[in-house]
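Every protein chain except one is present and positioned as in the full complex.
By letter and in written order, the chains are A and B; residue numbering begins at 1 in each of them.
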Amino acid sequence: MANNVDALYIFLLVVSGMMTVAIFTLVLVFAVRYRKRPGQRAEQIDGSHALEITWSLIPFCIFMVFFAWGAIIFFQERKPPQNSAEVYTVAKQWMWKFEHMEGQREINELHVPIGRDVKMIMTSQDVIHSFFVPAFRIKQDVLPGRYTVAWFHATKAGTYHLFCAEYCGTMHSGMVGSVVVMEPKDYEAWMGGGGNQPLAVTGEKLFTELGCVTCHRSDTQGRGPNLVSIFGKPVLLEDGRTVVADENYIRESILQPGAKIVNGFKPIMPTFQGQISDEQLNALVAYVKSLSQAPSGQTGGRKMATATP
Amino acid sequence: MATAVLESGERETYLNKEYGIKSWLLTVDHKRIALLYLVSITFFFFIGGFFALLIRLELLTPAGDLVQADTYNKLFTMHGQVMVFFFLIPAVPAVLGNFLIPIMIGAKDLAFPRVNLLSWYLYIIGGALMLYTILNGGVDTGWTFYTPLSTEFLNTHVVTAGLAIFVAGFSSILTGLNFVVTTHRMRAPGMTWSRLPLFVWAHYATSIIQLLGTPVLAITLLLVVCERLFHLGIFNPALGGDPLLFQHLFWFYSHPAVYIMILPGMGIVSEIVCCFSRKRIFGYTAMALALLGIAVVGFLVWAHHMFVAGISLYAAMIFSLLSYFVAVPSAIKVFNWTSTMYKGSITYQTPMLYAFGFIGLFTMGGLTGLFLASLGIDVHVTDTYFVVAHFHYIMVGGMVMAYLGGMHFWWPKISGRMYPEGWGRLAALLVFVGFNLTFFPQFILGYMGMPRRYWDYSHSPEFQILNVLSTAGATVLAVGYVLPMIYFLWSMRYGKPAPDNPWNAAGLEWMVPSPPPTFNFEEQPVVTWEAYNYDEIKEEVPVAQ
Partner (left out) sequence: MHNSPIATADQEAHQNPALLHHFATEEQQKDAASLGMWVFLATEIMFFGGMFCAYLVYRYWYFGDFGAGSQSLNVVLGGTNTAVLICSSLTVALAVRAAQLGQQKVIIICLILTMLLGLVFLGIKGVEYHDKFVEHHVPGPGFHFPGHVPGHPDIPINQHHAQIFFSLYFIMTGLHALHMIIGVGLFAFITYNAMRRRYGPDYYTPVEVAGLYWHFVDIIWIYLFPLLYLIDRSK
C-alpha cells in the first residue's frame, strides 16, 4: 500500500513540479523579455478562446488521471481483504487500547507479524481520534458510538510510529504509540506468552452471562433471530428495508435493539446501552462474527491466526 | 462645479472634511469605514501573528518546553480563529473592497451606508468577545470546533468564542449584501457588467459565498453553543447525536470560506498585473466566469475535508472528483495572468512584486491542493503538516500577498501619500523569502508524517531540522510584515504627496483626486470605455519611484 501511495505521490510531484517550473519560467521570461523599454508600447491582446480551452482541457484530463489513480488506491484502502486478522481497538483520551482475536491486550503498542492482512476495528470512548501510521500511509478517524475500519499489510520488520491525527484535547501530542512488525516466528513466540482467552470465547461467555443465549438460540425456536452465519449477509427488516449485518449493525442491535427490527420478530430485547463496556461489546461482536466462520463450533479466532502466512 | 476648498486652502477630501472622533465612529462614508476596518483588522492580524510566533518557538525543539500543552492548544486555536474570522475574511473585502467598489463603478457610496457602518460595529462586538475570550484564558477547541470535544470535554471559553464568530459572521454577511446590491444597482451609466474591473467581479463572487455560506456557519455555531449550555445531544454520540453532521455543516461554510479569502486576492492581482504590464487582461470573460465558477463549485466540495472522517466510500469519491472541477478555473486564472504579461511593457514596482509572489505561491498552493484532492494521498497527508503548509500557501502566500500588494497599489489613493518604494521592495522580498522558508519545509514534514496540532514531538526527533528552518523563516516573515506597517504610518506624515494617478492606471478610481472627496465624484461619471483600456492611456507621467 505504501508503495502505491508513494508511486502516485511521485507522479503528482513530477507533474505538478513540471507545471510549477513552466509557470515560473514563463513569468520570469515574460518579466525580463517584456520589461519596459523607452519608446516601446505594450501590444494589446484581448485573449484567445482556443488557448483558453486548451489550457482548461489539458489540465482537466491530467486531473482526471490524478482522481482515478487516487480513487483506486482509496478503494483498496477501504476494502479489507477477507480473512484478515482482526484487532479491536478502543481509543480514549489519550491512549490506544488493542485487543487481538487471540485475547492479547496491549496499550499504545501493537504487535503484528509480517505478511498478514490486519484489520483494525476501532471505536472511541470519548472524542474523535484518528489512527495514523505514517509508514503504512493509512489514517482513519476513530469515532465514539460506532466502528470505523482500517487495514494494512506490513512487509518489513521494525517499529513504526503510531499517531493520533485528530486533535483530541490536552495531551493530543502524547497519544502516540508504536506498531511493532515482527517475523512470523517471533510473533508466534510473543503470542504464545500467556494463557489468553480468545476474544470470541470471552464473547461467548458474556453471551451466556448476559442471558442473550436464552432468546438467540442456535435453532429456529428462539424469540430472537438465530445468529449463526448472519455476519456479512443481508438481513430483511420488519419495515421492508434490507441491511447488511456488519460490525456496526451488530453493535447497534446490542445497544439500541429497537432501531432495526428483524422481519418476523418482536421488539422485545432490552437495551445494553450503558451496561457493558466497549471492550465487552467488542467481545460480543467478535463472538457473533465467529458464529459465521467456524461451522464446527470451534471459535473463529484461532483459525484466522494461522491464515495467510 | 468647483472643487470644495477648506479654509486652510487645502482641497477638501474625505480625510480632512471633519476631524472629531464622532465624525469617524458615526461616519457612513464607505472610505472612512474602510479605514476603521483597516485599523481593526491590523490589530487582530498582529494578535494572530503573535500567537503564530509562539507556536513556531515552541516547535523549535521537540520537547514541549516553552509553554504547557493546554497553552499550546489555545495558541493554535486562537491563531486560527483570529486569523480566519477576524483578519482574512474581512481583510480585502472590508478594507479595499469597501473603499474601492463604489469608486470603481462610479457610485457615491455603497447602497446601504448605514448597514455598512452596522457591519463594522458587529465586527467590533465580535472582536471584543474574541478579546474577552483571549484575555480570560482562551479557548482550545481548534478553530474547527469539532464535536464532541468542543461541546462536552473542554472547560475553556467555547461559548464566548463561538458567539464572537457568530456575531462577526453577520458583519461579513452584511458586507456581502451591500456589495451585491451595490454592484447590481449603483453602477454609473455605461458601466456595463462587461466593463466592470475584475476586482469588482471578484468581490461579487465573494459576496455570494458570504451570503449563502456564512448563515450555515452561524446556525452551526449556535447549535454548538446550545449543545454546550444545555447538553442537547445534537452533535454528541453519547446522546444519540452525530459528530459527522457537525463536520458537514461546519465545512459547508468553511470550505467556501477559503474562497472568500482568496477570490478578492485574485481580483487585486488582476488589477496589478494589468497596470504594470500596461495591458488589457488576457481573456476578460474567462477570468470573470472563472471567479463565478469557483464560487459556485466551491460550494460542492466541502466533504473533501472529511475523507478519513468516516464518510462513505462513494461520497468520498464524488467529493474528490468535484474538487478537481474547482481546480480548472483556478488553473485558467494562473495561465491568463501569465499571458497578460506577454508582450507587455513591464515595470517592477512593489505591487507588481507582490503580484509575482502571489502567482508563484498560489500556483504551489493550488497544485498541492491537487495532492489533497487525490483520495489515496489525502489519507496519508490529511491532518499533517502537509495540509498546514497547503492552506498557508493559499491564505498567507496567496491572500496576504495580494492584500499587501493591493495596499501598496492603492495606498496613494487612500492616504494621498506615496510609500517609500525602496523599503516597499525590500519588504516584498522579505515576505516572499520568509514565507517560503517557513512553509515549504512543512510540506516535507507532512509527508514524513508529522501530525498537525502536536505540542511535543520528542518521540520523533527526526522532525526537528525542518521545524527549525520553519521557525527561522517565521522570524523573517514577521520582519516583512512589520516593515510595511511602519513605513505606511511614516508616509502618512512624511511621504511625498501622491498624484491622482501615480501608476498611470486605468479605472475610475484613478480619475478621482487622491485622496477622494467625500462623495467621490463631483459629477455623475459616464463610462464609455472598456475595462483596462491601457492602449488609450497616455504615457508617460513619470511613475513614482
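Note that in this section contacts are C-beta pairs under 8 Å (C-beta built on N, C-alpha and C of every residue); 3 or more make two chains touch, one makes a residue touch a chain.
Keep in mind that what you see is a predicted model, and the values were worked out from it rather than measured.
**Student:** Going by the touch rule at the top, give the shown chains the omitted chain contacts.
**Tutor:** Missing chain, whole complex, touching shown chains: A, B.
**Student:** Consider the whole complex, including the chain that is not shown, and state which of B:34, B:78, B:111 or B:430 touches that chain.
**Tutor:** Residue touching the absent chain, from the options given: B:111.
**Student:** Can you say which of B:57, B:118, B:131 or B:219 touches the chain missing from this structure?
**Tutor:** Of these options, the touching residue for the absent chain is B:219.
**Student:** For the chain left out of this view, which of B:80, B:162, B:241 or B:420 touches it?
**Tutor:** Looking across B:80, B:162, B:241 or B:420, the contact with the absent chain belongs to B:241.
**Student:** Quick one: which of B:187, B:280, B:305 or B:453 touches the chain that's been left out?
**Tutor:** Considering the complete complex, B:187 is the one touching the chain left out.
**Student:** May I ask you to list the residues on chain A that touch the chain which is not drawn?
**Tutor:** Touching the chain left out of view, chain A contributes residues 256, 258, 266-268.
**Student:** Write the list of chain B residues that the hidden chain touches.
**Tutor:** 107-113, 115, 173, 177, 180-182, 184-189, 192, 211-216, 218-220, 222-223, 226, 230-234, 239-242, 245, 248-249, 252, 519, 523-524
Heads up, the rule we're going with is that only the chains that are shown with their structure count from here on.
**Student:** If you average the CA atoms of chain A and of chain B, how many Å lie between those two points?
**Tutor:** 37
**Student:** State the interface residues of chain A toward chain B in the complex, per the touch definition above.
**Tutor:** Answer in residue numbers: 4-5, 8-9, 12, 16, 19-20, 23-24, 26-27, 30-31, 34-37, 40-49, 51-52, 55-56, 59-60, 63-64, 66-67, 69-75, 77-78, 93, 126-128, 130, 132, 134-135, 137-141, 143-146, 148, 161, 163-174, 176.
**Student:** Which bits of chain B are touching chain A when the two form their complex?
**Tutor:** 64, 69-70, 73, 140, 142, 144, 146, 148-149, 152-154, 237-238, 243-244, 277-286, 307-310, 313, 316-317, 320-321, 324, 327-328, 331-332, 334-336, 338-339, 341-348, 356, 359-360, 363-364, 367-368, 370-371, 373-380, 382-384, 447-449, 451-457, 459-460, 534-535, 539
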